[in-house]
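Presented below is the structure to which this report refers.
A single protein chain has been removed from this complex, and every other one stays in its place.
We call the chains A and B, going by the order they appear; numbering starts again at 1 in every chain.
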Amino acid sequence: MSVVVHEEKCKGCKLCIEACPYAAISIQDKKAVLNAGCTNCGACIDACEFDAITFEGSEERIRMDVAPFEGIYVFMEQGNQTVSKVSLELLGKARGLGKEFSRLGKKQVVTAILIGHELGNIADELIYYGADHVIVVEDEPFGIYQTDIYTKAVVQIAREKKPEILLFGATPQGRDLAPRVANRLRTGLTADCTALEICTKEGILLQTRPAFGGNIMATIVCPDNRPQMATVRPGVMKEGPRDPERTGTREVMNVILNEKDFITRILDIVASTREHAKLEDARIIVAGGHGVNNPEGFEILEALAVELGAEVGASRAAVDAGWIGQDHQIGQTGKTVQPDLYIACGISGSIQHLAGMSQSKHIISINTDRKSPIVSASDVTFIGDLFQIVPMLTDKIREYKER
Amino acid sequence: MKIIVTVKQVPDTQEVKIDPKTGTLIREGVPSIINPEDKNAIEEALRIKERHDDVDVTVLSMGPPQAESALREALTMGADGAVLVSDRSFSGADTLATSYLLSRAIKKIGKYDLILCGRQAIDGDTGQVGPQLAEVLDLPQATYAEEISIRGNGVTVKSNFDSVTRVIEMKTPALITVTKRINRPRFKTMNGVLRAFRDKKVATWTKDDLKLNPMRIGINGSPTWVRKTFVPSHNRDGLVIEKKSGEMAEDIMNYLLEKTLFRL
Partner (left out) sequence: MTLCYEMDEKYKMIRLAVREFAESEIKPVAGELDEKEEFSVSLTQQMGDIGLFGMIVPEAYGGQGLDYISYIIAMEEVARVDGSQAATLAAGNSLGINPIDKFGSEVQRRKYLPDLCRGKTLMGFGLTEPNAGSDAGATNTTAVKDGDSWIIRGRKTLTTNADTPMTKGSIVQAVTGQRPNGRTDYTCFIVENGTPGFTLNTLKRKLMWRGSNTAELFLDNCRIPSDAILGNPGDGFKQMLETLDGGRLSIGAMGLGCAQGAYEAALRYSKERVQFGRPICKQQAIAFKLADMELKIELARNILYKACWLAENKRPFGKEAAMSKLYCSEIAREVADEAVQIHGGYGLFKDYDVERFYRDQRLLQIGEGTSEILRIVISRAIGC
């Protein structure tokens, strides 16, 4: 199936030339003519007002020749001369993917894409954390992230280097940038992945992510288009060890910017005054659910939280019953947390609640019902009365601290 | 001023349950709702309409025929017009194909100043259609918006990127994705229902009503697809302990110390 120009209808108006992203059309003898650069993307068909360009041939799916693509490329998010944690996690994961590829007999270079201004020695750090190669785009306009010019830079790199895989952190910035890049490259993008692995049979990336509010997991593939792009959930992948003896290569890439490239203007960047993320930042959370029975029950949990230096959370049932405020709600319609320890008291463990805390490092539950769904979602469940256990625990901790 | 709001009808994922026997999602009897952040987008468009003269709000959705009720709900809230693009050949679309299709529908709707989208749908959870639509329409974008002000032929947006507020200025036409923090959607009024059903229309367009590249829609136009779905297993030990309360309190204490979770 390919794009064809019908000369008898063509008016030579050049609308198709303006629309073509690949400079694959020119005017010869007052008629539009396609050259070898045409990828059959059909942008000219959409632009033509005279129906002079159409598809001919059988309906086929969007695809490209994947053979020339190789390398695992990772976009580094940075600010104030430090690279973000998720970027280091991505490097760690990229290295892991590289190892999986070698087991299949294919060598993949891990390349970090670093865009910004006054980048200091970040490139070195990236190599210590696992990059084989670093592409640096350094220029004053890139000092603050903005969609338009960052998209241009990443796309330029991707078109030149033809990566097999291109990863971003699923941060607001990553989720602002990656979709535009993917669309411009006409390739697939999977959002918020919590697992990445290489399919041994086909050598393609298996991208696993939560859907339906975290109720199910989906594994996505992008077999016929490149690069295979994904944004990766922060806090899930493991950053590699920092090895200051590691060596790698660097490359400076020049991205020429002109006035037309700037379609947004950043007027200001302000740190939020909102009291941010007490729950989301907490290391320990003591949470109460339906079994807590009333607001006084939450006072018992609060006392434990005070001793532990923890925050108090709640399931939707407790919030709906009016026992505690909505800003304590954890779950699909509340907050998502990843503390080191989550103590679930009188919480049954509905999927919607688990979606908000299942990434906790350790989960302990106190419940009267051993058939509750929370049991299989916890490391340990203590079957008993939280109104006895929690105060006892609070006392024990107090005593321990006094010693 | 013309505002187009993209809307998706989704199952209420809060009501979704897992079938314990098969381990699959039970979708039957789950009510369909307007994607919550799309509702915030509709609300924001209506607020802009209330603050400025001569603003027209059109809602657009790609979906099966029953998605009409979501559009009718948007009309009840106060939108002026609605378009549903629905065709069997559109199904199986990933975000690339979806954003292409929406762009073709928007081209047919005509001239516009602003496109508002909810940041993310609660079923797909990708958050990609907004930016990809901006790309295919070649528009400036601002995502994670929490405040929008219109001035002259431009718009200023306050975006929240993880506790940092970015103030962005763009010329219209532009695309903005909003989060649920931007506003609280209004209650539908009885008068709104009357007008939505008596005076307003939902236009339905199929494949034949739009100029489409068949290689860019539906399954053909989707570089990604779902290979498999599964219910997440918890990967937890799931140990159960039942003793006297005092002994269990002691056990928890030891657990805390052992895992060095609790420091003085």
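Heads up, the rule we're going with is that a contact is a pair of C-beta atoms (placed from the backbone, for glycine too) under 8 Å apart; a residue touches a chain by one contact, two chains touch by 3 or more.
Quantities reported herein were computed from a predicted structural model and do not represent experimental measurements.
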Check the options B:K188, B:K207, B:R227 or B:K259 and report the residue that touches the missing chain. B:K188
Among A:E197, A:D224 or A:D369, residue touching the chain not depicted: A:D369
Positions on subunit B where the hidden chain makes contact: 69, 72-73, 76, 187-194, 196-197
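Keep in mind that, in the parts below, only the chains that are shown with their structure count from here on.
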Under the stated contact criterion, what part of subunit B meets subunit A in this complex? 11, 13-14, 16-18, 25, 94-96, 99, 104, 107, 122-132, 134-136, 139-144, 156, 159-171, 211, 213-216, 219-232, 234, 236-243, 245-246, 248-253, 255-256, 259, 261-262, 264
Which residues of subunit A touch subunit B once you look at their complex with the stated criterion? 1, 40-42, 45-46, 55, 59-63, 146-148, 151, 171-173, 175-176, 178-180, 182-184, 186-192, 206, 209-222, 224-225, 263-272, 274, 276-277, 283-284, 308, 332-333, 340-341, 343, 351-352, 354, 358, 362-364, 366, 370, 375-385, 388-390, 392-393, 396-397, 400-401
